[in-house]
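With one protein chain withheld, the remaining protein chains of the complex are depicted in position.
So that you can tell them apart, the chains are marked A and B in the order they are listed, and the count of residues begins at 1 in each.
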């Protein structure tokens, strides 16, 4: 294909997206569109399955049977969401095994927030309330993104996730209204998860490399800073309702802007964690790689059995 | 308590599901594939659902007005848990996980089919609901036994080792406690001694299909039903009871 022809196809392609048409797997697409989507969708999928680990850490210690089943179901949903997203990614011509390989070798990234340890039960509340809260703000606009399989996966994810944040908030509410010890546990969790949750919405617009292109392809509807402001504005009143204090001395309602002003985010910490030096990066990767490697003989056995069964069936037909 | 035997009988049934559910819960996020992970969690959730029904019923029977499903689940001493030794065995590898599940599912399915006819309406109702869940567990675990047994050389060896190791916990499934006998006499409990032959036939058929050897043990382990557990049990409970023990008398 000549350069001109490609340019022409690209123009038609961009015009389709601008008209809100969906792109489907077999449609022609610019190589950059494919690559960007593989990167974002897989990063999203990786975040779901690595995200299972910090919460999985408390399944065996959940304080009541009701909490235990809710947490199990939530972590299971994350596996499901990872699966939907990997499937969407696979329609772009890359296999799940290749995507795992990228994760396990550190080539692919996942949400940095899952590199923080879950140290008390209240962390289950804080993660559901704050981390899922921030995730929902990010995800809802994606239900309308330009790539059909991604948009469909997100519709399913958002529908199922509606219980996750409520589950977390309910845990926080119970703790906040509980004994002084419980309330302290809740406050401590808010203190530890607040800033990482703000960071989770991505670097400031000035430093974000992908925003403009992502906006055009509807991978993003709002900038990181806009999303962060939205998150803060909706979460602070919830903290008030819980009777907990957001750990930011500079946090103040601004009558003029109609938003909360907030303090400086420690971006050095953010980049440290992104680059692999957070408190739990190593442990998370060790667990993922371990599960995959220890499962190899199981996956091989299932394939070998399927082959044998197929051959036996063929023999019967011949007979 | 007016009906101590019934209470103990319910705990005997429920503790198996509780401890097996707990073991499966430990695996969430660590399965050999995403699909298998999700399946294992489903089984765990089924078991915990059953546990809640049983314990809610037991709490009603208890003389202790403050008894709830959670005090029964989390606040007993190790010697008061009545589960069989089989379900507390560790998640050594996926082979052990599947074999433990398979050996328990076969029993659980036969047991629930009988419990559906219990004179105790609550138990019969729980059994009626659970039997559908457990039919699926049995389907899932026996399919995996076939895959691992008749898969690769490595999987065959691994799963055979698990069968040989865990086989000695099967006989205990059919031991009858005092509560069991009292409940059988009242038409509430299941006469498990009648299930034993069918159980071994059911299990052996799948093993043979899976090209696995059926062990011919002379010796079996027992004691779980009397609260004499393996050394694993203390660790399971310290995990499971951690919150309730560390922060007594709080709501979560």
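Quick note on the criterion: contacts are C-beta pairs under 8 Å (C-beta built on N, C-alpha and C of every residue); 3 or more make two chains touch, one makes a residue touch a chain.
Here is the rule we go by: contacts and distances are computed from a predicted model.
**Q** With one chain of the assembly withheld, which option in "Sarcosine oxidase subunit beta", "Ring-1,2-phenylacetyl-CoA epoxidase subunit PaaB", "Glycerol kinase" or "Thiamine transport system substrate-binding protein" matches that chain's UniProt protein name?
**A** "Ring-1,2-phenylacetyl-CoA epoxidase subunit PaaB"
**Q** Using the touch definition up top, pick the residue from A:8, A:95 or A:254 that touches the left-out chain.
**A** Considering the complete complex, A:95 is the one touching the chain left out.
**Q** With respect to the chain omitted from the figure, which of A:60, A:87 or A:272 is a touching residue?
**A** A:87
**Q** Of the residues listed, A:38, A:122, A:153 or A:198, which one is in contact with the missing chain?
**A** That would be A:153, which touches the missing chain.
**Q** In the whole complex, not just what's shown, which of B:9, B:140, B:199 or B:252 touches the removed chain?
**A** Result: among the candidates, B:140 touches the missing chain.
**Q** Taking the full complex into account, what residues of chain B touch the chain not shown?
**A** Interface with the chain not displayed, on the chain B side: 33-36, 38-39, 42, 136, 139-140, 143, 147.
**Q** By the contact criterion defined above, which parts of chain A meet the unshown chain? Give residue numbers in ascending order.
**A** 24, 26-28, 76-77, 80, 83-84, 87, 90, 95-97, 152-153, 156, 160, 293, 296, 299-300, 302-303, 305-306, 309-310
One rule holds in what follows: only the chains that are shown with their structure count from here on.
**Q** Any idea how many Å lie between the Cα centroids of chain A and chain B?
**A** 35
**Q** Quick one: which bits of chain B touch chain A in the complex? Just the residue numbers, please.
**A** 22, 25-26, 28-38, 41-42, 44-45, 48-49, 51-52, 55, 69-70, 73-74, 93-94, 146-148, 150-152, 154-155, 158, 239-240, 242-244, 247, 250-252
**Q** Could you please specify the touching residues of chain A with respect to chain B in the complex?
**A** So the residues of chain A in touch with chain B come to 49, 52-53, 56, 59-69, 72-73, 75-76, 79-80, 82-83, 86, 121, 171, 174-175, 178-179, 181-182, 287, 290-291, 294-305, 308.
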